[in-house]
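Apart from one protein chain that is not included, each protein chain of the complex appears where it belongs.
The block that comes next holds subunit A.
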Amino acid sequence: MMKEKLSTVAKTFTPSPIQQLSLLAQRCNAINLAEGFPDFPAPHHIKAAGISAINSDFNQYRHVQGICDRLAEILKDTHGLEVDPLTDIAICCGQTEAFAAATFSIIDPGDEVILFEPAFETYGGCISLAGGVPVYVALDPPYWTLDAKKLLNSFTNRTKALVLNSPHNPTGKVFTRDELEVIAGACRMNDCLAVTDEVYEYVTYDGIKHVSLASLAGMQERTIITSSLSKTFSVTGWRIGWAIAPALIASTIKNIHIRLTDSAPAPFQEAALTALTCQPPYFESLRQDYESKRDFLVKLLVGVGFRIRSKPQGSFFLFAELPENCLLSDVECVKKLIEEAGVVAVPGCGFFPSISCPSEDSHTVAGNQFNYQNRFIRFAFCKSDATLSSAALKLGEFMKAVGPLG
């Protein structure tokens, strides 16, 4: 009887096998290379700003306009975008809420939204909650390249928007300017909106620069940019994010945000002012730290037997491929790594919403019968050097005992 009380959409969301693996990892005390947040401290001066705000009584509902002013400056300097801080920016509880408010602003029941697969599962869930229909366009492994024809064929007269996450979770891909041109061309031609998730905008490697889709011709007028403090300043638990869009859309997003949460945590809005005035050396050192962690992890995983044809160009995730002769699925491999190596990562199937993750009960199929969607594992390297070294030690021991994977 009570099950009927759930909304239709809520009923479609099933428990994820990833959660089950998390529990297993906890029981085994495994080293966590799964979760996408740092295990090292947030920068001292940012924490101090948060503390100072609490002490200075910035604890009631507020909107800190200074954040908008600063973001407008940053967008101008970094992407050449002219944004009006008074009308074009909504401060939200993290990029998650910015995306949710943006979605509810533009999606009517039945509207289609194009997403690239593999994809962070929250986008599709949020779109479904708003009554929208996620339409997944597969990026082609092993380099996760964009197939222009596949993209163009996915548009229908119901397509309202396209979601672009770059730098990309889980693959670490940074969409090239050519790919962005293809996406922009498709959006312009079909007169659809774009919603971007740029939370890893400052985490790019090998001299690659993040280009914002909104900076391409004809795109600013149809793009909602979402981002946050979380990944740039290692404060994923502070919930300060934003949506930037043309005034009419931004104003709608603000109105919806007010009805969803009313405001973002006040003292951390104040601290955001400090964060957003960080100078280039901060970002340089962030990049360098993460780049060296990336290189360490790549070497480590290749040593264990993983194939890494596509080294991450951005984000702090690495999408490692199981060796060809490995008979395990991604879920089975992750389970094995937890139980026998004491290291946990995320099975890649969770990022392919158009297939479902095999449950614990499903039987092993011969390796080459698995589609590629079951052949990748996501490792996070937003971890301290100590954690990464421990992981290296454990995987080294695992190798000695069991041999390389495959």
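By our rule, a residue touches a chain if its C-beta (ideal position, glycine included) is under 8 Å from a C-beta of that chain, and two chains touch if they have at least 3 such contacts; residues count from 1.
One rule holds in what follows: contacts and distances are computed from a predicted model.
S.K.: Which of "mRNA decay factor PAT1 domain-containing protein", "Ribosome biogenesis regulatory protein", "Mitochondrial ribosomal protein S14" or "Aminotransferase class I/classII large domain-containing protein" is the UniProt protein name of the chain not shown?
M.R.: Options "mRNA decay factor PAT1 domain-containing protein", "Ribosome biogenesis regulatory protein", "Mitochondrial ribosomal protein S14" or "Aminotransferase class I/classII large domain-containing protein" considered; the missing chain's recorded name is "Aminotransferase class I/classII large domain-containing protein".
S.K.: Tell me which residue among A:263, A:292 or A:354 touches the hidden chain in the full complex.
M.R.: Considering all chains, including the one not shown, the answer is A:263.
S.K.: Which listed residue, A:29, A:55, A:153 or A:325, touches the chain dropped from view?
M.R.: Checking each option in A:29, A:55, A:153 or A:325, the one touching the absent chain turns out to be A:55.
S.K.: Out of A:68, A:90 or A:126, which residue would touch the omitted chain in the full complex?
M.R.: The one listed residue touching the chain not shown is A:126.
S.K.: Who touches the missing chain here, A:37, A:283, A:296 or A:372?
M.R.: From the options A:37, A:283, A:296 or A:372, the contact with the absent chain belongs to A:37.
S.K.: What residues on subunit A make contact with the chain left out of this view?
M.R.: Looking at subunit A, the ones touching the missing chain are residues 1-3, 5-8, 10, 13, 35, 37-39, 41-42, 47, 50-51, 54-55, 57-62, 93-94, 96-97, 100, 104, 109, 122, 125-126, 129-131, 234-239, 256, 258-268.
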